[in-house]
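All protein chains of the complex are present and in place, except for one that has been dropped.
Should a chain be cited, it is by its letter among A and B, assigned in written order, with residues numbered from 1 in that chain.
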Amino acid sequence: MKLKTLISTMASVLLIGSQAAYADKWGEQFPHIAATGDIPGMCSYEEMSKKDYSGRTLTINTHAIPVMGEPTALHAEQFEKLTGAKVEVTHTPAGDLYSKAMVPFQAGQAPYDIVFGFSNFINDWKRYLAPVPQKYVDQMTDVTASHIAIASWGDTMYQYPVDGDRHYLKYRKDVINNPKMQQKYKADTGKELRVPQTWKEYAEMATYFNGWDWDGDGELEYGSAEVMKKDDLMFAAFYSRSAAYSKNEATPGGFFFDLETMEPLINNPGFVEALTDWVEAVNYVPPGGINFGLGDEINSFGGGQTLFSFSWDDAFVAAMQPDSPIANQVGAAQLPGANKVWNRTKGAWDNKPNQAPFFVWGWAVGVAEKSKNQDVAFDYLCFFANGANHQADIGIGRFGVNPFMEPDFKAEVWTDIGWDPLVAKEYVDTLAEMEASTNRVFPLRVPGTFEFNSALATGAAKALAGQLSPQAALDEVAAEWKAILERVGADNVRDAYAIGVAMEDNKL
Amino acid sequence: MNFKHKYAFLLPGLIVLIGILIFPIIFTVRLSLSGWNSYNPELDFIGIKNYIRLFTEDPRFWQSFFRLSFLAITTVFLQYVIGFALAHVVWKDIKFKRFFRVLFLIPMMTTPVIMTVIWRTFFHESLGPLNDFLSIFGVQPPWLSSPGLAKVSIIVVEVWQWTSFMFLLLLAGLLSLPKEPFLAAAIDGASPFKKFIYVTFPLMAPISIGAIIIRLIEASKIMDTVFVLTSGGPGTATETSSFYIFIKGLREFQMGYAATASFTYLIVMIISLTIIAKVLTKVLMKE
Partner (left out) sequence: MPKLYTFIKYFCVILWACFVVAPFLWAISTSFKDFNSVTGGATYIPWLQFEPTLDGWSVLFKPGSQGGINIIGPYFNSIFVTVTASLISIVLGTLAAYALSRYTFKAGIVQNNDITFFFISQRIMPPVVLSIPFFLFLSSIGLLDSLAGLIIVYIVLLMPIAVWIMVDFFNRVPREIDETALIDGCNPFQAFFKVVLPNSIPGMIVAGLFCIIFGWIDFFFAFILTFTNVQLLPVKIVALNSSITPWWSLSAAALVSVAPLIIVAFIVERYLSKGNLSGALK
C-alpha cells in the first residue's frame, strides 16, 4: 500500500511539477498570461501548440476595437503562433454586426468562419451556425447554468460562450457611503441615503444629487447616466427598469407576452409605471442625456459625472481603471426593485417588494455551418475562452470580456488587479446573486426580435421626448407588436418564446 | 449627323449602366412583392400586400417624407444661397482668392460617416465645445435633445458639408461665363447689384437648376448625419425616409418591406423632382 501511495504521490507531484513548468514556459512566451501562466485544459496553450494548422486560413468578423475586437485580434495572433494557422480578423461596429453576418448568410454564403454578435441573435442565425460539438460542451464545466442556457436553443448549443453580460446598478460610494452626505440627505429629506432598493428611491436620490458639485472637482454633477438614445441598445435600459414592476413570480408564463394567448404585455401597468419613471428621469440626467448612447453613458459615469448608472459592465470597469479619477469609489449592486409588482392574473398590483435581474444579452460568437474550417474555428474559440486567457481578459476592462465562469466570482481575481477588496467583494457578490436568483428576465429571442424591440424603442423614445404619454406610447407599441405577430405568425413566435419562458420559470 | 455615330457615343455608358443595374432594380421590385425578412429569407410571392401595408398602415413612412422635404429643401436652399454668394465673392477681385477657393472646397471631401462623429462631439451638450463656448452667454441649448434644435443641428452639419458642392459648381459656372454681357453692362454703367440681377443670375440659371436638382437628390438620402447625430430622434423628430428604410431593411431585416418603401420612395422622388425641375426652369429662365 505504502509503495503505491508513494509512487502515485510522486507521479502527481511530477505531473503537477511538469505542468507548472509548462505554465511558466507559456507565460514567458505570451506576456498576456504572464500572471497565471498556462492553465491546463483541453484548449490550453500547451494543447494548442500540439496542433498543426499550417496552410489553413480562418476568417473572423468581430466587434470594433477594443471591446471584444482587441481580444479577438490578440488571441488570433497567439493562435497563429501556436498552430501555424493564418487568422484574418475584421472589425465591425456593434449596430452592424447583425447585417454583416446575415446578408451573406441569407444569400447562401459564409465569407466568415466565425461571426461575433449579440446573444439575442440566436434565433435568427442559428440555422446558419454549426452546433458546438459535444467535446467542447463537455469541458465547459465552469460556465454558469444561465450562460449555458443563453448560448443554447433548447438542447443544442449554437453560440460558444466567451462572455457574460448583465445589467446592474452602479453608484458612487464616495457619496452613498459618506457619513456627511448621509446626514445632509437625512436632514433635508428625512430618508436614509443608502443603495436604492427601489426605482422610486433611485429617482429621489438622483434628483437630490442633480445639478450641483457634490464631489468638489469644480464641475457640476448629475443624478444618473442612462442609455436613452433611440438606437440599438436603449430598449435594454427600459427592460431593466421594468423588470421589477412586471416580472412576477406569481404569474409565470411570460414577461413580454402571455405565452398562451400571445397577447403583448408591454402596455400593462407594470411597464407603464416603469416608463413613467423613465420620463421623470429626463429631469435628472446630464445635459443632452436624452441623447446618450452607451458610449456617452460610459463617458459620463466613468468620467465621474453622475451618481448612478445601470447597464452593462463597461461603465463600472471604466471607472475602475487605475488612472480614473473615481477609481475604487464606485460600488455595484443589484438593479433597484420595486415595492409593487403587477399581477396580471388578478388584474391588480401585488404590494410586495420585488426584484428581478435582467440577463441582458452579451457578446456571442458562432461558427458558420458552411465554413470549411469548423475544426480550426472551434479550437480557436475554445482557446479564446481557455482558463488562462479568460482570467487575463476579464481583468482588462476595455476588452469587454465579463465574468461567466464560477472561478470569476471570487474576489481574489479582482483584488489581484488592484481593486479595493470591498469593491471587489461587492462586485462578485452582486454577480453571484444574479446567477442564483429565481426571478430572472431573459432577453427576447424570437423571430422578429428586432422588430419588436425597434417598435418598443420608438414608443419609449416618443414618451421620453414628450410626444406621447407613457400609456399612449406603450399602447402604440402593443398595437405594433400585434401587427408584427400577425406578420410573423403568432405560433412561430410562441414556439420560440416558450424556450425563454421555460428559462425564466426555472424549468430549464 | 450620322446615325451610327450618336449611338457609338451614347451606348457604351448606357449599356454598362443598364447592364450592372438591371438585375438590382428588377430584384428590388421582385423583393418588394415578397415577404423576405430575417426568419423567412425566401423570395415568396405575397402580391401587393407590402404596398397595401405601406399605404394604409404606415403613417410613419409618410410622416418621414414631410420631415425629409423640410430638411432637404431647407438645406439645399441655404447651400444654394450661401454657395452662390461665396462663389461670387471669390470669383474675382479679392485677396487670397485661391486660398479661399481651396478652403471652401474641403468640407465636402470629408467622409460623412466619420465627420459626423466629430460633429456629434462638437454638439455634445455636456462635453462639447459649442455649449462650452455658449455658456459664456449663459445659454446651453439642447442641440440634440430637443426636436426643434435637433433639426437645426442636422441642417448645420449638412450645410457645412455640402455648400462646397454648390460652391464648386457655381464657381465653375461663373468662371466660364462669356465676357460680353458684362462688358455691355459696364458700358451701361450698371451697379454691381443690377449687374447681378440682370446679367449674372440669368446666365447662371441653367447651372443653378442642375445644381439644385442634384443636391436635392443627394440631400434626400440624408443618412449618415441623422444616424450618427440623433438616430432619428428625439422621438421621431428627425427621422427621414431613407433612415426609416435603413431601419426597416438592415436593422429589422424586413427586406421585402424595405424594398417596397424604397420603390415607392423612388417613384415619389422622380415625380417630385420632375415637377420641381419644371417649376424652377419656368421661374429662373423667365428673367
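Keep this in mind: a residue touches a chain if its C-beta (ideal position, glycine included) is under 8 Å from a C-beta of that chain, and two chains touch if they have at least 3 such contacts.
These numbers were taken from a predicted model, which means no experiment stands behind them.
Trainee: Of B:A150, B:L169 or B:V199, which sits in contact with the chain we cannot see?
Mentor: B:L169
Trainee: In the whole complex, not just what's shown, which of B:V117, B:A190 or B:L284 touches the removed chain?
Mentor: The one listed residue touching the chain not shown is B:V117.
Trainee: Tell me, which residues in subunit B touch the chain that this view leaves out?
Mentor: Given the touch definition above, subunit B has residues 1-2, 5-10, 12-14, 16-17, 20-21, 23-25, 27-28, 31, 82, 85-86, 89-90, 94, 98, 100-115, 117-122, 126-129, 131-132, 160, 165, 168-169, 171-172, 175-179, 192, 206-207, 210, 213-214, 217-218, 220-221, 223-224, 241-242, 245-246, 249-250, 255, 258-259, 262-263, 265-266, 269-270, 273-274 touching the missing chain.
Trainee: By the contact criterion defined above, which parts of subunit A meet the unshown chain? Give residue numbers in ascending order.
Mentor: So the residues of subunit A touching the unseen chain are 59, 61, 63-70, 72-74, 76-77, 88-94, 96, 99-100, 103-104, 106-107, 109, 111-112, 219, 293-296, 298-300, 302-305, 312, 314, 318, 323-325, 398, 400.
The working rule: only the chains that are shown with their structure count from here on.
Trainee: Distance from the CA centroid of subunit A to that of subunit B, rounded to the nearest Å?
Mentor: 40
Trainee: Hey, which residues of subunit B end up touching subunit A in the complex?
Mentor: Listed in rising order, the residues of subunit B that touch subunit A are 35, 37-39, 41, 57, 124-127, 131, 140, 142-145, 147, 230-237, 247, 250-254.
Trainee: Per the contact definition, I'd like the list of subunit A residues that touch subunit B in the complex.
Mentor: The touching residues are 95-96, 98-99, 102, 106, 123-124, 229-232, 286-291, 293, 296, 299-300, 305, 447-448, 450-451, 454, 458, 461-462, 464-467, 483, 487-488, 492.
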